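Excluded from the complex is one protein chain; the other protein chains are retained at their positions.
When the chains are written out, they are named A, B and C in that same order, and each has its own residue count from 1.
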Amino acid sequence: MNAPSGESAAPAPRPTHASLFKHQVRIYYADTDAGGVVYHANYLMFAERARLEAMREAGHPHADLIAEHDCLFMVRRVEVEYLRPARLDDMLTITTEFFGETAATVSARQTFVHADGTVCARLVVELVCVRASTGKPVKIPPRWRRS
Amino acid sequence: MNAPSGESAAPAPRPTHASLFKHQVRIYYADTDAGGVVYHANYLMFAERARLEAMREAGHPHADLIAEHDCLFMVRRVEVEYLRPARLDDMLTITTEFFGETAATVSARQTFVHADGTVCARLVVELVCVRASTGKPVKIPPRWRRS
Amino acid sequence: MNAPSGESAAPAPRPTHASLFKHQVRIYYADTDAGGVVYHANYLMFAERARLEAMREAGHPHADLIAEHDCLFMVRRVEVEYLRPARLDDMLTITTEFFGETAATVSARQTFVHADGTVCARLVVELVCVRASTGKPVKIPPRWRRS
Partner (left out) sequence: MNAPSGESAAPAPRPTHASLFKHQVRIYYADTDAGGVVYHANYLMFAERARLEAMREAGHPHADLIAEHDCLFMVRRVEVEYLRPARLDDMLTITTEFFGETAATVSARQTFVHADGTVCARLVVELVCVRASTGKPVKIPPRWRRS
């Protein structure tokens, strides 16, 4: 939507491998359950938001991936460790670091941190780039590659 | 998937206007919020389940509407009144009654009832039949019409 | 929802009844359904976020209402009209205007607007202030009153 597409001759700077993207989420009633804490499945939803915002910030929105290449990233595997529950009105900071890219897959390590710096949860996710119309794995288009 | 589609010459029996479909939902953690009760938006999700099961029971699954006619029912308007909250592990009975059909729209009155017979919530929804690919209103295909 | 906190001697200016709070939401995969648009129930979740941010902006977080008064606002009635669907990656602006306050209830009119200015959806909600521990209606504490 606003990325360094073909408009300039020089290639846009690529984020280094160590790039850490930060995204904040506020906890509302919809996110909590009767245990008084954030429902465990909702961390996956927050993590998705953080990854999409990381792509947007890097200048390569996920929406362009669909519009220009008929591709999208699907979750193939996810692992979450819950350490200290979040509650109503908490503000969590999510750090996202992409790693382990192959032709069609890329992984991300994501950490949820409380306002006081303690770790709330840790997540590792493996994404596969698929053709939107068929669901078949395809090569990640160059602009979305990290190396 | 199993409905009296066009294969037989005789028309299938049509449910009368007074038809009441019943569907039960159990309340899980995912449905509740930190207030200890079912999150108010989730009643719309339960109501959708009850309407789709009502269509299936009447022999006209919503999935066939998409597959055979490239149509689907979208919610155009909804109104919910919350009377007595539901909690974790409660079993609610939802009654669904369709009414007020026009060429492209149909409405439903849905009531959520607790196990002890008290009313939990009341909902009125207006649905419009749209072309899946364009989102434009179209006539409700005959098999899904009520009259 | 507009009174000053007790920290200064002079009362802070009260917003007039026409106060409009604005809040933006981005649409992610979690918010959409197989129809390609935002699932209709999710507008209620976005509206909740917008109301809580409106209270926070006015200096009277909902979380304080629970902590200081053991009270919370529950939804008693909601009505939504869906006009133009929102899709993945859209940014919606929600305007929130509170009105019609009684001793224990207050209402809000909320409008969802697309980036191009067209109206996406309209919502009217009636909230009732209840004791968190009992669920019984109680008077809205002064700091959260509008008049």
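Here is the rule we go by: contacts are C-beta pairs under 8 Å (C-beta built on N, C-alpha and C of every residue); 3 or more make two chains touch, one makes a residue touch a chain.
What you are looking at is a predicted structure, and each value in this text was computed from that prediction instead of being measured.
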item: Omitted chain - touching chains that are shown; value: A, B, C
item: Touching the absent chain when the full complex is considered, from A:V75, A:A104 or A:V138; value: A:V75
item: Contacting the left-out chain in the complete assembly, out of B:H62, B:H114 or B:R143; value: B:H62
item: Interface with the unshown chain - residue positions in chain B; value: 26, 28-30, 45, 48-49, 52, 61-63, 66, 88-89
item: Hidden partner chain, residues of chain A it touches; value: 35, 37, 40-42, 44-45, 48, 72, 74-82, 85, 132, 135
item: Residue numbers in chain C that touch the chain omitted from display; value: 29-30, 32-37, 39, 41, 87-88
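Simple rule for what comes next: only the chains that are shown with their structure count from here on.
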item: Geometric centre distance via CA averages, chain C-chain A, whole Å; value: 28
item: For chain C, residues contacting two or more additional chains; value: 45, 48
